[in-house]
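Missing here is one protein chain; the remaining ones are kept as they sit in the complex.
Moving on, here comes chain A:
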Amino acid sequence: MSFSYRILPAGHLLAIEGLEPPHIGALLDLAESYALLNRSGKTQRDLLKGRTLINLFFEDSTRTRTSFELAGKRLGADVINMSVSTSSVNKGETLIDTATTLNAMHCDLLVVRHAQSGAPALLSQKVSASVINAGDGTHEHPTQALLDALTIRRRKGRLEGLVVAICGDVLHSRVARSNIHLLTAMNARVRIVGPPTLIPADAARLGVEVFHDMRAGLQGADVVMMLRLQKERMTGGLVPSSREFFRFYGLDREKLAHAKPDAIVMHPGPMNRGIEIDSAIADDPERSVIGEQVEMGVACRMAVLDVLARDLRRNA
């Protein structure tokens, strides 16, 4: 009987909600060490040797899939990308069928992106692999929150007490939900900023402050986190036009001036330049940490794979 400490007790990473601050801190510390390792040019290809990692993407994604692929390969895993086109889903293959197929392939680590909230949780009940949620519907995107937190921590030296403004389409954002859970757990002060039609019901119950005036929301912020506005939101009537949205909720120099002088600007990508963010800011190396977010993404995913693989060895 061993009492060794488990960073992800469930054996999966399905959500940030439910993780305790020490777990989050341990993941970030491990990711930090992988960031240094990656910069040194060294690799650690024996850690996941002989392990199979499957990237199972029911939604298109280049950035996140590539990031997991690189993370897996740097740790020595055999990485397979499965893009499940919507057509085969339309042919009647269900998630449960997919799970049966994956079990037959003896997959160890399964990275899942799906358009439906809760789909990775459903898969995790049916597959023998450790499941990592790479974004499910409007629920969570836990590795994005980890990489955002690591980026902030490296720039600001801490998370506790920082004022973080998350701006834009919070209603449909899994990135926002995961960040809210992580940052509030780590005692940052989280604000969400957007038009009332894009703020989820009872959002304040998640421990955030809600602002509809972006200038007020950015006042004194250490971190400005922009979210992607999907074009469908305009056609769905939640926002009348992109020009109106940019005027009141797009990040430009004038609005950013309300944040702290050393505030950093983040975006999970892909950006809609001229809708939620002005190019001049997105490309400003003094302000934008968007490139560093991508770099930290690989490190965080390596940390998550590492932690879950330790459990695989423990159970073997």
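Assume contacts are C-beta pairs under 8 Å (C-beta built on N, C-alpha and C of every residue); 3 or more make two chains touch, one makes a residue touch a chain; residues count from 1.
The rule we apply is simple: contacts and distances are computed from a predicted model.
Taken from the listed names "Cytochrome bc1 complex cytochrome c subunit", "Dihydroorotase", "Intermembrane phospholipid transport system permease protein MlaE" or "Urease accessory protein UreF", the protein name that UniProt assigns to the chain not shown is "Dihydroorotase". Touch with the chain omitted from the figure is made, among A:81, A:117 or A:242, by A:117. Considering the whole complex, the residue from A:59, A:136, A:169 or A:222 that touches the absent chain is A:136.
Screening A:31, A:48 or A:95 against the full complex identifies A:95 as the residue touching the chain left out.
Interface with the hidden chain, as seen from chain A, comprises residues 17, 94-96, 114, 116-119, 121-122, 136-140, 174, 177, 200-203, 205-206.
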